[in-house]
Structure formats: C-alpha cells, structure tokens
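Only one protein chain is missing from this complex, and each of the others stays in its spot.
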Amino acid sequence: MKRSVPLAIVMVGGILMIIQYFIPHQYSQAVFDTYTEWGPIVAVFALVLGIGSLIRVHSHKIRRRAKNWQYSYAVLIPLFAMPIFGLILPTAVAGGTDSPSVFDFLFMNVQVPIQATMFSLLAFYIASAAFRAFRAKSALATVLLIAAVIVMLGQVPIGELLGSWFPKIGQWILRYPNAAAKRAIALGVGFGILATQLKIIFGVERNWLGGAGE
Amino acid sequence: MLNTDRRWLFLIIGVVCIIPFLIRIGMPVFPTQEVESIYDYMDQLGPDNAIFIAFDFDPGTSAENMPMAVAVMRHAFARDVPVFMTAVTPLGQGMIMAGVDYVTDPSQDYFYQRVEWDEWASIREQGTTDKAGIVEAWEAQGHQLSDNALGWVFEGRDYAILGYQPLFYLVILGMGNSIATQYPNDANGNPVTEMPMLREHKNLREIDLAVTSSGSAACTYWITYGREKVGLPVAFAVTAVMATDYFIYIQSGQVIGQMGGLRGAAEYEVMLEQTGEYPTTDKAFQGMDVQSVAHVAIFLFVLVGNIAFFAGGFHKKGSRLKGGR
Partner (left out) sequence: MRKHQVAFPALVLLIFSVPVLAQTGAPPAPAAVTEESGQEEMPAPEYEPPGGIVVVDHPNDAGDQLDVSFESARPEDLVMIQQVFRRPAGKLDLSGPDGQGVGEDSWQAVYSVAAGEATFFVDGQDPDYPIEPGSSYEYMVTALFMDGTEVSSDVYAMDFSSVGEIFHTGKVRVLIACAIFLILIFYYFQKAQSGVEMYLRPIGGIEAIDEAIGRATEMGKPILYVPGLSTIADVATIASLTILGRVAKKVAEYQTPLLVPNRDPIVYTVADETVKQGYLEAGRPDAYDPDSVFFLTDSQFAFVAGVNGIMMRDKPATNFYLGMFWAESLILAETGSLSGAIQIAGTDATVQLPFFITTCDYTLIGEELYAASAYLGREPKQLGAVKGQDAMKAVVMTFITAGFVAGMIDIVAGTHILGWLRDLVTMPIVD
C-alpha cells in the first residue's frame, strides 16, 4: 500500500497529463486547470514540511547539545523573527516589508551582502583553480586552454585593445563550436530526462519512493 | 611554485579587483550582435507597447543581473514603454524593489521621479489614463520635476511591480490568458485590474517583449510557457557563466538576443549613452575595468602555472598526482 498508492497516482497522473497535452477540448482544459490549481497548494505543503524539518533538526541539536549546537540558534531565531517583523509588527513600529522597516533593513543590509559575499568567493576560487588545474597536459587540453584564454580576454575591453581579433575569434568560438557542443549535450540531457520521467511514470524507476530497487 | 599557498593567489586577486575601483581607466566597450538585437528591438517600442522585466535572480547574482535589468528599465522609461516586473523567487521580489529604488533614487546623478499609485488617484478618477495627459494633470497640481530627473514614472501607468508567485512556470502559463487572474493585486497591494497599463495589455499575447534577467534556468520557463505557447518574444539577460549555454536559443530564433554577464550590461549602458536615451554609463561599465584587470591576472596565473608545471617535469608520466589534483 505504501508503495502501490504513490505509484498508481504517479502512473495515472502522468499518463493523463501526457494525453491531455494533445486534447484541446474544454473538458481536457478543465483537467489541466485543476492540476495547475492544485500544484501551488501541494508545493506550499512541501514548504511546511521543509520548515518543520528545519525546526525539528535544529531544536534536536540544541536539546542534545550536539557539536556546534549554538549555531542552531542562528538558524531558528531569524526563521521566526523575519516573519514577525514583516507580517505581524505594525508599520508604525518599523514593521511591514516596505522600506523603511526592520525587515527591509535586514534584507538589504544582511541577506543581500551575505549572499553576494558567498557568491564572490567564486572569483578567488576561479583564480586558484586556474593556477592549479589549467594545464596543457595533452593536445586537447592545450586547445582547450588556448580557447579559454582567447574567450576570456575577448570578453573584456582589454582584449580588444590587445588585438581586435581577440573578441572576434572569442565570439566565433562561443557562437559555433561552443553552441554545437552545448546543443549536443542539451539534446542528450533532454532525452535522458524524458526517458527517466517515462521510467518514473511506468514504475520502472522507484528510487524516489525511498529505498533502492524493488 | 606549484605548491604556492592559495592565499597568495587570493590576495593578488583581491588587490587586482580593488585597484581599478580607485583608478578609473574607462576602457571602451563595443556592443556585440546579441546585445544589439535586444537594444534595436526595444528601440522600436513606444507608449502603445508593453514589456515584462523578470527579476529571476537572487542577491548572489545581483552584481551581474541587476545592471542588466536596470539598463532595460531605463530604456523602457525613456521611451514611455510600460514595464511589468515579476520574480521567480521571494528574494527576487526584493531585487525588484531594489532595482526600482535605484532607478528612481534622487541621489543618483540622473533618475526617474517616481509617483506611487495612491499619489495620482485623483487624476485617475478624472478618467485620464494616457501618459501625456497624466503628466500634464500632475504638473498642473503643482508638482515639479527635479533638476536631475529625466521624467516622471507613474505606478500603474509606466511600471507595475507584480512580484513573486509560487510555481512561476504555472504563473507564466496563466498569464498567457490573463495577467489579472495571476496577479489580482501587485506586490504593494494595489489592484492590478484598475491599472491603465493592464487594461491595455491584458495577457501575454498583448505584451511585446519579456526580458528575463536570470541567475538560474528559470529563464527557459519564458520560452517554454511564453514564447512557444503564445508567441511572446523573449530576450535573455543571464550571468556570464550561463550565457554560453543559451547561444543555441539565439540561433534557433527562440530568443531575440542575449546579454551575458556584466559585459552585456556594460554594452547596453554604452548604447543607451551613445543614443542619448540615458546621459551616462553606470556600474556595469565601471566594472569592466575590474573585469579586464582580473582576467589578465587569471591569464597570468594560468601561464605561470603551466610554466611551473613544465619546468618541474610534472608533465612526464609517473609524476601524476593522485587525488587533490
């Protein structure tokens, strides 16, 4: 039952939606509309599950005094504080989500810089990866390296100052060899996704239920 | 040399990125065909058209995506093209607010003076809905444009912040039939059905362009559910890393053009300045100096790394490292 009901739902729902795609009739459209109305509702339940799981895991950590339990407060306090600031606190007392408000201040001055900072780590890691890993170990690797340098320098103004051919060749590499390779990978990935989803619909692939194989 | 502590590399990159901010070089940026396509398309639009700008990015990629979205927004405001703004994530809604605040910030050298929905309610009640009539009525009420303001932008006439809705691909699908059913109210709680720009453009069939400024694959939702369903023209404004992936969409004609990363935003800013739609370039153009120097630094790292690799004899077999390569 624990396995057969979800499998049946997936199979019936999947086949139904495949057939629905080809039928424009109003009854078919009504089925589609119902599914699209249910979709956000089910998605919101997943959000509830996620938040519940987060609270459970971190409160468990605090109770057990597990390793680095103090940081769990850093997760739980903002989790409750932000909705309180944004939705419950009156605007007269710096509540609400519009500027000026505590919520907006925390978002613009804490969340945004933190995320931007973490993303900016990539610049440093790219430099370290470039130094360590971009090696002309073989003929193909050398071609890759040369292409990378041309595209990299062609993308910035200094490349145009070094030589007008830099950006032209760089653009040519992006538009033709790169697009051809990306198109091939995209086609392969597309068919892979189709096949995997067909396997899920027809019950061949069941790992999403939890547990491997049968 | 190969065992150089990574922290030296990090320090060099840090210094290299900071110096161009202090010493402005101003290297020229030449537009590419992909960005020009978007610009030329936008240039033919006017007050009778409307566009979507989708802020499909989070704060992490805002350094690249925000300048692109801001440049297109300024272009639209300069041509009186109404702009609907949406977001694929809740954080993206914050990005919309930040973008609109930036374009309408009086402390900028040049800005658009914003008039919020409630402020011009009396003009709406008189039945005036065209831009020229609204501006005339507004100024007749005694409001004056600031010296460095480029024009008025009225919420509901020139822009509407629709915001975030969950499962955004379903929202795009729904907007193909009716925008108002997906967004009965905008992000500020204003009734969308009363907005003049929505009365003139009720669904995606009546929208002339969707520019998706995206840091994730959400940009493809606009193709699948917008372009392929109702023929909505789509333009991409994606991070540089993602830009290489989407040349295939340009070649197949599914998108009209693409801005890639900070370079794309810089090209758009240069075109805005050259055509007089906006008096100056902005952060993206300034950032190109930093990017130029950083790219040269990385090129030198690659060169030095290879020289050290070959000089140390590591290219010979038997010297291959196992793990931690």
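A few points about this structure:
Every chain is named by a letter (A and B) in the order it is written, and numbering of its residues begins at 1.
Operating definition for what follows: a residue touches a chain if its C-beta (ideal position, glycine included) is under 8 Å from a C-beta of that chain, and two chains touch if they have at least 3 such contacts.
Bear in mind the structure is a predicted one, so any value in this text is a computation, not a measurement.
Listed by label, the shown chains that the missing chain touches in the whole complex are A, B.
Interface note: of B:145, B:230 or B:303, the residue touching the hidden chain in the full complex is B:230.
For the chain left out of this panel, the touching residue among B:143, B:202 or B:283 is B:202. Although one chain is hidden here, its contacts on chain A can still be listed: residues 18, 21-29, 46, 49-50, 52-54, 57, 75, 114-115, 118-119, 121-122, 125-126, 128-129, 132-134, 182, 185-189, 191-200, 204-205, 207-213.
Mapped onto chain B, contacts with the missing chain fall at residues 6, 60-61, 176-178, 180-181, 202-203, 205, 215-216, 227-231, 241-242, 244-245, 322-325.
Operating definition for what follows: only the chains that are shown with their structure count from here on.
Averaging Cα coordinates per chain places chain A and chain B 19 Å apart. Those residues of chain A whose C-beta lies close enough to touch chain B in the complex are 36, 39-40, 43-44, 98-99, 104, 107-108, 111-116, 118-120, 123-124, 126-128, 130-137, 145, 148-149, 152-153, 155-161, 167, 171, 174-175, 178-179, 182-183, 186. Partner chain A is touched in their complex by these residues of chain B: 2, 4, 6, 9-10, 12-14, 17, 27-30, 32-33, 58-63, 91, 94, 97-98, 101, 165-167, 170, 173-174, 188, 240, 243-245, 247-248, 251, 261, 263, 288-289, 291-299, 301-302, 304-306, 309-310, 315, 325.
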